[in-house]
Each structure stands twice: as structure tokens, then as C-alpha cells.
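Partial view: only certain chains, each at its native spot in the assembly.
Every chain is named by a letter (A, B, C and D) in the order it is written, and numbering of its residues begins at 1.
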Amino acid sequence: MTVSERVAEDREVVSGAATSAPVPPSAARRTRRAVPALVSQVAAVAAALAVWSWLAVTDQVSDSALAGSVESFARLAEVLGTSEAWTAIGQTLTAWSIGLAVALAVAIPIGLLLGRSTLAYRSSRFTIDFLRTIPALGLIPLAALVYGASREAVLLIVIPACIWPLLLQTIYGVRDTDPLAIETAHSYGLGRWSILGRVVLPSAMPYIATGVRLSAIIAMLLVISVELLVLVPGVGSLIAVAQRNGETVDVYAYTLLSGFLGLAVVLLFRRLERRVIAWHPSVRGHR
Amino acid sequence: MNQSSTVPAVRIAGLQQTFDVNGASRHVLDGVDLEIRTGETVCVVGHSGTGKSTLLRCVAGLQRPSGGEVAVAGQAVAGPPDDLAVVFQDYGRSLMPWLRIRENVTLPLRRSLSRQERNARAAEALAAVGLDGVERLYPWQVSGGMQQRVAIARALAYRPQVLLMDEPFASVDAQTRADLEDLVVRIAAESRLTLMVVTHDIDEAVYLGDRVVVLAGKPARIAADLEVDLPPGRDQLTTKADPEFLRLRGEVMSLIRRETASIAEGVSA
Amino acid sequence: MRRRLTALAVEAWLPVALVTTWWFASANSTSIYFPPLQTILERFQELWLFERVPTDVAFSLTNLGLGLVAGLLAALAAGVALGLMPRVNTALTPLFEFMRATPIVALLPLIVAMFGLGVTSKVVIIALGAFWPTFLNTVDGVRAVDPLVRDVARTYRLSAATLVTRVMLPNAAPQIMVGVRTSVSVAVVVMVGSELFGSSEGIGYFILQSQRSYAIADMWSGLILLGLIGYALNLLSAGVERLVLSWHEGRRAGSTTVAAGGA
Amino acid sequence: ACGGGEDGDGDSAAAANQLTWNYSLPDSAPVLLGIEEGIFEKHGIDLVAEEAAATDLVGALISGKVDLSVNTGPGMAVAAGQNVPVVAVSGVSTFEAGASGSSGSALVVPKGSDITTPKDLEGRKVGVNLLKSASEFGVRQVVVDDGGDDKKVEIVEVPFAAVADAFASGDIDAALVADPFMTQLIDGGAEVPFGDPIETVFAESPRLVMTATREWADANSDTVDALQDAVAESIELADEDPDKLIPIFEKYFKMKPEVAKATKINKLQADISPSSFDTINDVLAQYGGIAKPIDVEQVVAK
């Protein structure tokens, strides 16, 4: 079997065929196929946990750096019963959603503009490349200096950091629009803005979706990191306190918590993405 | 009426087109002159790769000519003119994969019409090309010929004054093709549509056209411009059996064949 | 020649305008956080031309280069592989997303424990940071290949190597390139992060030290240096991109409409 | 009452005595105890405590987010070296060991290490959790005091939690650690060859101080006096019964009871004078923590 065959076969298994969605001979076949995806995911997670436990139990890494997986999960379950944890989750999610929303509102329109206008793109290329390399982590103390341990400090770091990948993805997505699609719209008298909104934007959507996913996760990571480093109330500060007090199990419990928050965000955005770009070859037939 | 007889719907003068390819330049069109009166149908025929699509793109304002002038309704073309529609040769790519068929057809209608009117127009146009009941499918869920008809329906629903079609019936079966030809003839007559059709089917060119233009040469120019002098009211059976039809058909065919031969010589020389 | 100058002007006017604004706006600044640009540039000259180049700059750039190369290569290989094997991809997605969503700062002790205090752990962290954007874009790009192109590849039974190098990679190239460019800047960011611990040299270390000791002008000069390094890296990737995506640009330019071309 | 006035509290009369305060480090506990016991209230001050990261004890103050903060003596000197207008309004603790007899930090070496004197650190790698801080300078100074050359000691930054592994892998040969990690390490077999370099070097110098912006301190000298009195009284209370601090650690530092019980703090002292910064000034200037000696008069509120 050649690789290309395997590809196509896999594709059908996962997506029910990308080009078309032929109805399989029996419905039973479909359910039989759906189960392994979940099973395989569980298996992968289980394998990772096994490696973790092995590292912890066999003392490959010292106790103060790595807690056991069972203890960490148990502790996580415990802290999820406290209001403190939920307050922190609320604070983290609030900062995250504000940061991401602002980034989306800024990056996508500007990205569309820069993607469509060569002049604007070339004018801003240096500035963008320069600014987006200035490290968010390096700015944390500055933000802390200016705003103290507050949500503003978090946002000052998070918003720019989320804007860059999204901006870039949008620009590239726009530039990858099929020229013939634009010409079609153009020849039918669609104006500049209609073309932007109804041809370029949908066509760039797959890129933008990847960008939103990237940014959503970067936002989450940075919110938690800033909370951790500056002690802004939230999940991150819980980790920081646990670290300071040398409570390794707590550190891992809260780290798991932040991982799960990120995972939830990603899964949410993948779902949204599937809806928004249902027409796209990578998604066709998924719904 | 008065104005339309003085100002041609489409005026092409001394059109030159050169492409830059791998450093060298490919001279495709060389001094093409053509005038199309309002309400007239002109069919363009020519060898594959002569420059028919290029010519159309210049008229549609999608390509800036290297030289010469194009005017639509008396206005020099600098971008796609108003009330002009194009059916592209590569119809598959010209449909938006993220829009359902109905939305593809209503796409250009947004500005002026209400949602209901748009849908009504789309339904009407789709029915006219024989596509009822597929409004809610995506373009990639229908056959090639159906996609091509969606592209035609979109152009018709737009109700342009000038319609450019690039091999619009290439992917449909003989029967559907005949029906579509008659549809286009009828609409063109009813609404004084100015029509420019690129086709490689000589029967079709003679059947549809008030004039048939042969594009030939390397670089291409207009090798012949024939008036089609057939009685009005075309009919697939009687018109295609008309001696004048057969004469014209033969003439165009021999013109193209001669051109092909001379090109072949040119290549081997 | 004139076209070159115009091009340069187009590229340069905005940065020049911004710098000028900064210069005059900050000229009389007494804020300790925003010292005059003049002071910052003086510090820049004293520090980075070229006193600290052999130490801090060389140290950071070596780590950055190694981490970036390792991260990008791994991302390409894994991205293509998983793009071609959706089943495996599906199985690993939750795990990957989870790993990606876990803040590295929380795991610093673990990373130090596993890779030591030396450069290895720094390179690992940079590679990890650079990995994700390219990886995700590669997977998505490979999966997004036109179904008809896939069908062509299948019917003509292309070998694995041909499929990857001639079809999948070029097809995904536009999207991979976005990933690479994001990766490059993430790598610089993460490089700074990696110097948060266990360091006694490096640009990131210098910046952090400057901040801690309120040498704010020094810190700004370091940030400017990072921006310049980032820009240089971007120029590099833009060059690669031009090479890789020449067909793409040509196709775009070839069918640019008159109005858009005039804009 | 707010230095930066950015809080925009219009009800100035009622807020006249409400002060926000950033605390950090366990040495802040006696002050927190004073708040709990109503001592500050008694002195007419409504002190509202918020925890801050140990690496960020100046920003909130300068930007007016808070009225008061804490800082370390060396931290004050570094800030003053860059003309950051922050002054100490009251002392809290010094670098000497407190009532428990331990300063809560020490230089530890792996079990079986041949390091027994500070001079043995020459040619070795020593981990501290923050460079350019009292930790680094303390280590350097004890080496010099022992007749060694501090330039031959390589000092790197290592998070406390990573010290055990860094020992195991041989990445470092010694580390300056604080509780609870110190106790964990010693329980795990690490040894303390010669005590706490920080304590040795800085001794009576101020370790933790309460700070405000100079502008604020100048404008509110009455409040500064009241603060000093309240801190002194709080300290007295803590010295009388150190066990009273245990619930404070649990509440304000979210420590588990065992950890809270084991947490030690330094010698408490509310008095503060410019001259108490002399040692810090000398040592920091010596090792590059500050470019040149500062004017110690500038660091303390008048």
C-alpha cells in the first residue's frame, strides 16, 4: 500500500471522505469507525500518564521537581471542590477572554487590510516584524512596574502577544485567496468592501481559524504566566504560591488545571472552526 | 436606440497583450480591433491558446492591456465596468466553495435587492438552466456540468447589459447544451443583451452569433469577421440545416484549419 | 535604481516616523520607565556595539539558532506525518493540545531537573516554543490539500517521497511559512524566557537584570536589540519564503485585476 | 492619601486613613498580625494588605496602585542607585536570626561534599535563586572574608525547587536556599557546612522594610510616625508569642499548617536609620549591585 492510499483511507475513516460523503453500506460501519478515535485518544493520554508515573515512581526526577500523577490528579479533584479554585478560574478566564477579544478585534481587520494592500503591507512590514519579536516575557516586569499586580498588567502583555500570530495568519490567508474568486466578484461589480467581507474573509477563514486557535492558547499561557510571575490573582498565582511554599503536588495539580483550561479552550475553538469552515476540504463531511 | 447605434457597446482598438514569462516576453495579442453594437452577439473562435480568454479578460477589465484601448458603453475600461458579467472558462474555481449554490448565485445581487427578490431571481435563473432543487448544495457536491450551469445562472440572475462567456457550455451534454444555447439566444433577444461568447464549437458560434470573429496567428489578431446572415428566430433543427448556416460553418472551419496549418509550419520552421 | 529607492521609501517611512515620534515625545521624559530615546540609544551603543556581542549576544544567538533549527525540523516532520495520518493525529490531538496549554514557567523546575542547568535545557525550551506554530500550520496545511490534487496523487500512485516533497509540502507551503514566521518570533520570546533561570549571560538575562536593578534604559536597549534580531530573522525567513513560494506570488501577480494592481 | 492618586477615591475624608499595602516574604507576618489584632486601627490607620511578588515591590508603589509596600534593604539600595524615589518608612526585620535561632536560609551542599569553608567555593558552581541580590553578594563576601577570590566562584540562578536535581546531576556544588526548601534538602541528606552567608555578611542591616514614595512620605509625616509606632507594637506582640504568627502564615501566605509551623522569621526591628544601610551600601557597591555608593540619607523617610 502506498502512502497516498493510506492517506486517503485514513481520511475517509476520519472525515467520511473529504471530496464527498458517500453513504457507507451500513450504519453499523460508521459507529464502528467512530469509536476508535475516542479510544485512541484515551489510549494516548493513558500512555502519557504512564510515562509520567514511571518517571515519578522510579525517581528519575526528584520529588521536589516532579510529583506523581495519581497524587496530582487527586489533589486537583480536591481543589476543584474549593471556591478559591473557582474564583481563580473565573479571574483567569475573564482576563483571557478580554485579551483575546481585543486581539481579535484589532488583528483581523488590520490583517485583512494589510493582506489586500501591497503598499500597506510593505509599509508596515518592518514595524510589525520588529515589534512582534519583542518578547512578551521580557515585558512582564515592565508591565508590573507600570501597572502593578493587576489585570491591566496581564492585558498589557497578553493583547500584543496574541495580535501578532493572528495578524500574520490573516495576512497570509488573504494573500492565498484564489485570484479567480476575487476576479469573479470583481467582475460582478462587488465593491472593495463586499469583496473583502464576502470573498476574501471566508476564503482566508481556515488560516484565521488556525490563528485564532494559536492566539487563544497563547493568551491562556500568558495570562497564567503573568499571574504566576507577578502574583496577579488567578490560576497562575495559585501555582506561584504553591511553588513558593514548596508544595510540589499543588504545583502539579494547578499546572494540570491550567493545562485543562487550555485544552478546553482549544477544543471549543476546534468546534467553532468546524462550523465556520464546514465547506473547507480539511473539514468537509466532519459535522 | 440612437445612442446605441453611435456608441458601440464594446470597442476594442489596437489591443496588444504581452506576458512576461521566465524573463522572456510572450506576445499574445497584437493589434486586435473589434466593435460590438449594443444587443449584438459576437462569437469568438480560434485555436486553443490563441488568446481568446485573454481578449475577454481585457474587455472585462480584469487585465490591463499592454497596449491599445478597450471601451465598454463608451467608457474606457480601467476596472470591471458596471452591468457587465463574465462566465469564466474555469467555472469550478469561479464558484465560492464556502457558499451554497443559491448564495453563489445571489452573491452579486446583494446591493440593491431584498433577500426575497434575490432568492426569487436565483430560483428563476437556476430553473432556467435546468437546476431546480440543488439550491442548498455546495458547489463541490454537484457535477461538473451542473457547476458550469450554476456559473451561467449567476450571470443571468445578475441581468447584465454586457455578458462575456468563455466556453460556457463546454461541460454539458449535447441536449442540455442545445437548451442552454436557445436560452441564451432568447434572453439576448428579449433584453437587448450585448453578448460576447468564446467557443470552440463552430456550429455553436454560427448558431449563436450575429457575427463570428476568428482569432488567429501568433501573436493573434482578428483573421476574419463574418456576418451571420440567417433569418431571425433560431431553431436547432431548421437553422442548422439552413444552407447559409452550412456555408458559414464550412468557411469558419476552413479558416481555422488554414491557421492551424500555417502555425504548424511556423513551429516546425 | 529609482524603483529601488521607491521600494525603500515604502518600507522605511513608517519606522522612521515612529522612531521620530518616539524621539521627540520622550526627549524631556523624566519617567523612570520611559527614558528619552536618546539615552536609550546611547546605552545601546555602549552596550551592544560591540562590547557584549561575544558574551551575551553570542550565547543567546547560539541557543536560538540551535533551538530554532531543531524545533522547525521536528515540526515539519511531525506535521507532515500527522497531516498524512489523520488517525494518529486524532489520537494525539488532546495530548498535544494539553501539553501546549501547559505554561512552561510552571514546569521550569522539571525542565531543569530533566535537562540540567546548561544550554541543553535552554535549547530544548526554545525548540519546544518554536515547534507548535509551525507544527499546527503544517498539519492544517497538509490536510487542506485540494481533494482533487489528492486524488491525482492517489491514482498515479506517487511514492511517499514524491508525495511529500512534490505535493504535500508545496501545497502546504503558504501555510507552513506563516507558521515558520510565527515560530521565529516565538523562539526569540522563549529564548528570553529560557534565560529566566540558571543563566549568568544572554540577552534575555541582561534585560531581566536591567529591569530588576531599575536600569530601565539598559532594558530598553536590550529590547531594541531583540527587535532587530527578530527583524533579521524575519528577513531570512522572508527570503526562504520568496524561494519557496515563487509560484504562489507569480500566480497572484499574474491575475491581479487592473484596479487592485493600481492600488 | 494616595501618592499617585490614581485610585481616584473621591471620598477623601473617609479614606484619609485607609492605606493599601503590598506585602511579600514571611517577614511581613508581624505587620499582618498587627492588622489582625487591631493595632494599626488603634493608631488611626486602616491598612489593607495585598500580596505582591517578591520580584516586584516597587512598580505598584510608583504607579500609585498602592500607598505602601515592603522591600528588602538591598532592594532599596538598588532602587536608590537608579534614583527611584522610594523610601523606607519603617523597619520590620534585620538579617540576624530571629527568636527561633535560625534565619530560615542557609548555604547547603550535597551529602559528602568536600566543601567545609567559604574558601572551598573557589572554582565551584553555586546556585542562588536570584542573581544580583543579597544571596549572590552574601556568598561573594563570605568567600572574600575567608581569604578567597570571589571571581573564582561561579554563581548561577537556580529555582529553589530545582536545587535537589541540580545537586543530583552535579550541575551545581552548593546552593543558597530558604525554607521550606532548606528543611526539605537537609531532610534529604544535604549538609550545611558554614551557616548562612547572608546573615553573616549583612547581620544587623535591614532585611525587610516598609516603603512608600518619597513624595508620599514627605507629605504624610504624621502618618509615617503612626505607622512606625504601629509596626513597633506589632513586633513586640510577635516577639512575645511567635506562635501567633502561625495562623497568619496560613491565612496570608496560604501555607499548610506543617509548613507554617516550620517557617522561621528573622530578628524583628522597627527602628530604621540611614546608617543601618552602610553595610549594604558597601557590599553592593563592591560587587556591582550599584554603580557607586548611594547617599543613605535618601533611603529613609525623614
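The criterion applied here is as follows: a residue touches a chain if its C-beta (ideal position, glycine included) is under 8 Å from a C-beta of that chain, and two chains touch if they have at least 3 such contacts.
This is a predicted model, so every value here is computed, not measured.
Trainee: How would the full complex read if you wrote each label with its copy number?
Mentor: Counting every chain in the file, the stoichiometry comes out as A x1, B x2, C x1, D x1.
In this section, only the chains that are shown with their structure count from here on.
Trainee: Hey, how far apart are subunit A and subunit D in touch steps, shortest way?
Mentor: 1
Trainee: Measuring between mean CA coordinates, which chain is farthest from subunit B?
Mentor: Computed centres place D farthest from subunit B.
Trainee: Calculate how many whole Å lie between the centre of subunit B and the centre of subunit D, each centre taken as the average of the chain's C-alpha atoms.
Mentor: 83
Trainee: Once you find the CA centre of subunit B and the CA centre of subunit C, what distance in Å lies between them?
Mentor: Each chain reduced to its C-alpha mean, subunit B and subunit C end up 48 Å apart.
Trainee: Which subunit A residues reach two or more other chains?
Mentor: 19, 61-62, 64-65, 141, 145-146, 180, 183, 186, 229, 243, 251, 280, 284
Trainee: Going by the touch rule set out above, which residues of subunit B reach two or more other chains?
Mentor: Each of 61-62, 79-80, 140 in subunit B touches at least two other chains.
Trainee: State the interface residues of subunit D toward subunit A in the complex, per the touch definition above.
Mentor: Contact set of subunit D toward subunit A: 22, 50-53, 55-56, 58-60, 62-63, 65-66, 159-165, 168, 180-181, 184, 253-256, 259.
Trainee: Which subunit D residues qualify as touching subunit C in the complex?
Mentor: 55, 58, 62, 78-79, 81-84, 127, 130-132, 154-159, 161-162, 165-166, 169, 171-172, 289-290
Trainee: Enumerate the contact residues on subunit C facing subunit A in the complex.
Mentor: For subunit C paired with subunit A, touching residues are 7, 10-15, 18, 33, 84-88, 90-95, 97-107, 109-110, 112-114, 132-133, 136-137, 140, 143-148, 150-151, 153-154, 157-160, 163-164, 174-175, 177-178, 181-182, 184-185, 188-193, 196, 204, 207-208, 211-212, 219, 222-223, 226-231, 233-235, 248, 251-252, 254-257, 259-260, 263.
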